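Every protein chain except one is present and positioned as in the full complex.
Residue numbering begins at 1 within each chain, and the chains themselves are lettered A and B in the order written.
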Amino acid sequence: MQQSLFTALLIASLVLFCFSCYRRLSLVAVGTGEYRFDQPLIRLKEMLVYAIGQKRVVRRPFGLNHGVIFWGFLVLALANAEFLISGVFPGLSFQLLPKTLAGALSFAFDVCSLATLVAVLVAAVRRTVRPPFPEARTFEAYFILGMIALLMTAYFGMHAAEIALGKVPAGATLPVSSALAGLLAAPALAVVLPGLPETFWWLHALVLLGFMNFLPFSKHMHILTAIPNVFLRTLGRPNCQEREQFAEGNRYGANSIDQMSWKDLLDSFSCTECGRCQNVCPAASTGKSLNPRLVVHALKENLLENGRSVTTGRPAALIGSDCGQSAEASLWSCTSCGACMEACPVFIEHLPKVVKMRRHLVQMEAKFPEELLNFFENIEQRSNPWGMAPSERVKWASQIEVPTFEAGKTEYLLFVGCSGAFDARNKQVTVALTKVLDAAGVSYGILGKEEKCCGESVRRLGNEYLFELVAQQSVEQFRSKGVTKVITQCPHCYNTLKNDFRQYGLELEVVHHSELIKELLDAQALQVGTVQELGDVVLHDSCYLGRHNGVYDAPRATVLELTGTPVKELERNRENAFCCGAGGGRMWLEEHEGTPINKNRVQEALAKDPDTICVACPFCMTMFEDGLKDHAGATTQVKDIAEIVALGLKGAAS
Amino acid sequence: MIVVACIKQVPDTTQVQIDPVTNTLIRDGIPFIVNPYDSHALEESLRLKESHGFRAVALSMGPPNAEATLRKALAAGVDRSILLSDRVFGGADTLSTSNVLAAAIEKLAQEDEIGIVFCGKQTIDGDTAQVGPGIAVRLGFSQLTLVDRIEKIDLAKKTVTVRRKLEGRYEIVEARLPAMITVVRELNRPRYPTVPMRLASAKAQVELWNNEVLKLDVNTVGLKGSPTWVSRIFSPQRSEGEILGDGLKDPVGAALLLVDRLLEKDLLAV
Partner (left out) sequence: MTEAVKAKKPRGRARVIPGKCAACGARCQSACPVDCIEMTEAGEPVVSAEKCIGCLKCVKVCPASALEMFFTPEEQKILAELAQAAAPEVDEEELERQRRIAPFRGVWVFVEQNDGEPARVSWELMGSGRSLADSLDVELSAIIIGSGVGKLAQEAFSYGADCAYLIDQPVFARYRTEPYLETMCYLVEKYKPEVVLMGATGMGRDLAGAVATRVKTGLTADCTGLDIDDKRNLMQTRPAFGGNIMATIMCDKYRPQMATVRPHVMPLPERQPNATGRVLPESFAISESSIFSRVLEVITDKSGKDRVDVAGAEFIVSGGRGLMAKENFAILEELAGELGAVVGGSRSAVDAGWLPPDRQVGQTGKTVRPKIYIACGISGAIQHLVGMQDSDVVIAINRDPEAPIFEVATFGIVGDLFDVVPALTTRIRELKQARA
């Protein structure tokens, strides 16, 4: 009776579960194509490290707690399989295995269940006392924790009751259950004790099957999708976006689920709303409406709502202020710093989604913050963000001799960048850099008046059409001039020349000045002395140098060489560094919502009481200089790494 | 009803630099752009297209490569773009320019009634502000210059009410349609073209009307029809910036010096 009832239930549950999973996961097919199966061995390795190994999960507070539950469940999956199988075929169980092995398994199940139960309780307490993010105390979250706890309790109840009844011997293989059996053997329970094993068995069975069927409808779906999601991650770093095909009749960017890629959609099923992305997001943590978690969540809601009707009609917009939509203002708040993607334990790619939606707004609707109109027109017509005349580009070099790039005669192209050429403060950095290069005898030249904006911000802002024009011009220019090696002083130029232009068939050897300086110091091509006046130095990692391109050590080593002491690390550093607020095209936008990002970062820096804040990016320079103006008394100075090195040049007596 | 936007392709004068040695214009690499004021005229014509169902036509007189400017107008959304280009139109001053534009508008008027002709208040290369009034007078249209707001268009009564921005004052003026309106920057914010519109405009037809179409007396167009001519071009005197006095030690003295300088240049209306 019990057996056939359970068999029927199990079959029904499995059918329902498979059907629900299929219903949901098949929605992913609505997305556009994208190839994510290259280099399978590397993918497998990454999956083992990050999914099975929980590498990112355990990095943050309570991550280990999740690790315990996850690993516990991996073990308990065997136990549950046995439970289901023996429910249908009562004779079939691990007891058929050699005794020691069966004993070891029993022991593992018993201990893991306890560990999981404890971890779940810790998680519940944590969520109540110090939630991972303010809105985290949802019914769903507690329900999931409750179900797991119940499952564990039922497991123990089942075994303890059997031990208490003497059906199974107490012993070292079931230490926890044996201990609990003592409790169940209490005289007060004598009446109910005989029925307990079956009660707990059914409780376990129902919770297990119920939970299984609840999965596809909840955020707990991630236990199915997270592992494949890690396998299917972008190999390398998501530091640039895909090109678009410009032809009549095409649509650009994404404002409906069918314009997102299948991987974007799978991402949305993989999110379990841990909130790490929003905690590290410079926009979300300074009171702006952007919340990377909600961007992904809205995508999921939209998909569930509209996934079926895609073929029949145009699905509802992704951009808007309703359920399943992301607000325009929030999309424009993104600094493209990549902190969310770095924090996500399951490698959800938030930034490409934001840029796709920006692309839709700019290219299909011409809707963007009004400050950008000038910016776009200046880039298109005048090849720089401010609309300055081309001849202004070389004014920084009016007092010094700077050679023009000529293939064969000069080794490197020094790509000055718009900030380094036009912005008063950053012009000083450019001059300092040329001093350093000259001192090291580096052979380099500039494009002078012919240099054009690389289009970095344009691309992050979603104006892909304009970027296409800009990139093609620049690539053509680099080719015709025979440029192969480039020094940039701007991490944004660096990233674009190195990564974006590759999509246009231009492979350049691009080096950021902080890397080159480090090489020159290592090779002893550059002789520097200790610079006293720098005092205590803190280092701000630029997103596009650090997170997006993995350069963390070069500036640190350089500062060490110049000051004799390691930099003081900011609270949030390296992979966790907090953006200055200027990335993603935010440099050209007003910050209407919340508090300024740069002030947040400046405060963080000043907390270390430094004499010098070292940066390696002209945008960061501007944001820090601006942010420091609020601290009238502060004597802290902002210096680019090139300026710091220029100060230490031997023979530079002045 | 037709709304016309007269636009001109101009060299981007903000990009012009003077060779410090020869004191002459460096014209290398100066891009051609749509005259900024005209882009507001264009925008307003598109808004009337949307709000009143007018047919928007962009007109430009210029060399063959001015087609690029008219393509931008198509990308922004005008229904028709017409380039008025002919060898005999070259070298025109404002009088002969308005002659060609007015003739083109008259030709359009044979197809449908003209409601409003929009022009930028002036061009950035010539800075004359004369072509708009020239068109109005030739066509007998109401002339409303320096408009920064369209208050009302009454198609039943055939009137338009606008706000004109003058020195130190605004005037609300009502006039009869058809009207020629020159616009200032504050009137609107020009739109940015969408990519589908841009791609479509690349293939769209820019009509070419030469003098075989307009059939104007060659003595009234281009250089021959221009009463004014440029006898000489030279570089202006350039004054370097001047630091006045010692503002740190003697702020009052520096302030007095400044007021003197402004008075010398007749810049203070006291």
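Here is the rule we use: a contact is a pair of C-beta atoms (placed from the backbone, for glycine too) under 8 Å apart; a residue touches a chain by one contact, two chains touch by 3 or more.
Just so it is clear, the model here is predicted, and its values are computed rather than measured.
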- Note on the structure: Here the chain that is not shown touches A, B
- Item | Listed residues B:Glu50, B:Asp127 or B:Asp217, member touching the removed chain | B:Asp127
- Touch residues of subunit B, complete complex, unshown partner: 11, 13-14, 16, 18, 24-25, 27, 63, 65, 87-95, 98, 122, 124-134, 136-138, 142-146, 148, 161, 164-176, 184-186, 222-224, 226-236, 239, 241-248, 251-252, 254-256, 258-259, 261-263, 265-270
- Task: Tell me where the left-out chain touches subunit A, residue by residue.
- Result: 371, 374-375, 385-388, 422-425, 588-591, 596, 622, 626, 629-630, 632
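In this text, only the chains that are shown with their structure count from here on.
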- Which whole number of Å gives the spacing of the CA centres of subunit A and subunit B? 49
- Touching subunit A in the complex: which residues of subunit B? 12, 14-17, 26, 29, 31, 33, 189-196, 198-200, 203
- Task: Using the touch definition up top, name the residues of subunit A that touch subunit B in the complex.
- Result: 246-248, 250, 252, 362-366, 368, 370, 373, 376, 381-382, 387, 389-392, 449, 465
